[in-house]
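Of the protein chains in this complex, all but one are displayed in their positions.
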Amino acid sequence: MADNPLAGRDLISITDLSRAEIVFLLDRADQLQSAIRRERQLGHLRGYLLATLFYEPSTRTRLSFEAAMLRLGGEVISVADARTASSAAKGESIADAARVVASYADVIVQRHPAVGSAREAADAVNVPVINAGDGSGEHPTQALLDLLTVRREKGRLDGLTVALAGDLKHGRTVHSLSRALAYWNNRLILVSPPSLAMGDEMVNELRTAGLQVDETDDLRQAIGQADVLYVTRIQKERFADPADYERLKDSYVVNRALLAGRPELTVMHPLPRVNEIATDTDDLANAAYFRQAENGLWARIALLTAVLDA
Amino acid sequence: MADNPLAGRDLISITDLSRAEIVFLLDRADQLQSAIRRERQLGHLRGYLLATLFYEPSTRTRLSFEAAMLRLGGEVISVADARTASSAAKGESIADAARVVASYADVIVQRHPAVGSAREAADAVNVPVINAGDGSGEHPTQALLDLLTVRREKGRLDGLTVALAGDLKHGRTVHSLSRALAYWNNRLILVSPPSLAMGDEMVNELRTAGLQVDETDDLRQAIGQADVLYVTRIQKERFADPADYERLKDSYVVNRALLAGRPELTVMHPLPRVNEIATDTDDLANAAYFRQAENGLWARIALLTAVLDA
Partner (left out) sequence: MADNPLAGRDLISITDLSRAEIVFLLDRADQLQSAIRRERQLGHLRGYLLATLFYEPSTRTRLSFEAAMLRLGGEVISVADARTASSAAKGESIADAARVVASYADVIVQRHPAVGSAREAADAVNVPVINAGDGSGEHPTQALLDLLTVRREKGRLDGLTVALAGDLKHGRTVHSLSRALAYWNNRLILVSPPSLAMGDEMVNELRTAGLQVDETDDLRQAIGQADVLYVTRIQKERFADPADYERLKDSYVVNRALLAGRPELTVMHPLPRVNEIATDTDDLANAAYFRQAENGLWARIALLTAVLDA
């Protein structure tokens, strides 16, 4: 394979990766997917051991990392819910836990509810640490799989209008993806209720990075203009006033009727979805969210081979 | 191996399988057990990935499926308690969860407390789904291992008198097994307190299917007549009146004294047992319940190679 700039590296934030490194990973994801579709399992990571260290449970992310490792011939040790594990309950630091696990495994994938926790683990150990979500911080492999999906669905990563809809204030997913889209020449349309709008600081950062950013609260209008619609959940508990939630929630529900006449609009969602995308859209050819979930496997396969340089 | 009628199939209910297909699986279990006893591990499922998706924990069933996959050279990803996993907690549907997991794995084994949940998962995905228990619904691999045990202990699956004792009203185990025994010419003796009797509808279904079905509340009498005694737990919480439980519970306890003079009676139990079989029976040659538990491994080994056609 091509010369690998990611050997031995951590991945804490999507901005740890240059534009060229992202493209390197997406290309590798395409190559490895073809090979695994043919062979079911490759031997690239034979003898390597992944530790998944999840201080809060996340079925989807944990299983896709573990499946990635196993499809590459590697092995897995796993803590599915480290909150209840004795060490964390006894007050062990993130750094101590990571140091111990690093003496058993060749790479660590960590999820923890505290912002900065992945950095804390990475600073403590010599093996690569991959951030699988640090609270409201970053979730860089989600951004990677989102980019892989956009490139696969649209054939390119630039010159696109991407509408982000839902809760743009709290979602680490949309923050990481927006930062990554700023590596190319793209336009964002932000669609959210005012109380869940992306913060000014973040919007300014994206504009400074070169993105055209427009804001609206009209989902229908955004759908009319976008190449990609990225939907996220609006959670009742995010609203100070429950009445606001009741009034607004249906304004951000995507369904088949709303998508009529827009077959070229790629619809994405990080999943799990509850009811913000109606199931009547699932069999539309442009409903990409289950392909997007599968892309998590291929993006993580590319990443694991890269950081382990195998 | 013989031509495989089960390639790519789901297993939701024991009645999904014809009599010939059950015999096919039991024969295959015998063959693969011999090979694995010799080799420890086979390579039939090399490169294949099993996902166990348990929305309620079940040590025995999950571990035996995972051991089966690993003994065949395959790999496993596992959710031991999906109730606490973030996706289910956030309200993700069974179908969505299954679609995502199916993009990582080649076969899904699911346990979920809701009747019909396995069907719901199977309808959503293209990989085989095996029902590992859907509430009070079905648990078809338990029926398979029960049949394997009967055949191994008695040498045949027909012409037998099988006494089913304990809670015959709620137990999915006895329902699935009874339906399977109806494929052959057998007699059932149902032994239970009246309030935990098998429902009339079920009894009629079994009679229509050709079984001779007799009912009694006298365990001693049943033991005198049966070739196989299948014991299940009587749970206090199933009784409307706790006094009924206290009065009845000892009438359904099997012990060494009760089995005296019946060395040819095969004693089975799906486990875990609490006190409905006394430990003084454990070293009787005809106490088959631990061999029955082991047969779960061989039945699941046969099934996995069949649905994955390898």
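By written order: A and B. Residues from 1 in each chain.
As a convention for this text, a residue touches a chain if its C-beta (ideal position, glycine included) is under 8 Å from a C-beta of that chain, and two chains touch if they have at least 3 such contacts.
Small disclaimer: the values here were computed from a predicted structure and weren't measured.
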If the hidden chain were put back, which of A:E75, A:E215 or A:D244 would touch it?
A:E75
Can you tell me which of B:V23, B:L271 or B:L284 touches the chain that was removed from the display?
B:L271
Given B:L63, B:A197 or B:V253, the one touching the chain that is not displayed:
B:L63
Touching residues (missing chain, whole complex) on chain A
46-49, 51, 75, 77, 79-80, 82, 84-88, 90-92, 96-97, 99-101, 103-106
Touching the hidden chain in the full complex, which residues of chain B are there? Just list them.
39-41, 56-60, 63-64, 66-67, 70-71, 80-81, 233, 271-274, 290, 293-294, 297
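The working rule: only the chains that are shown with their structure count from here on.
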Euclidean distance of C-alpha centroids - chain A vs chain B, Å
40
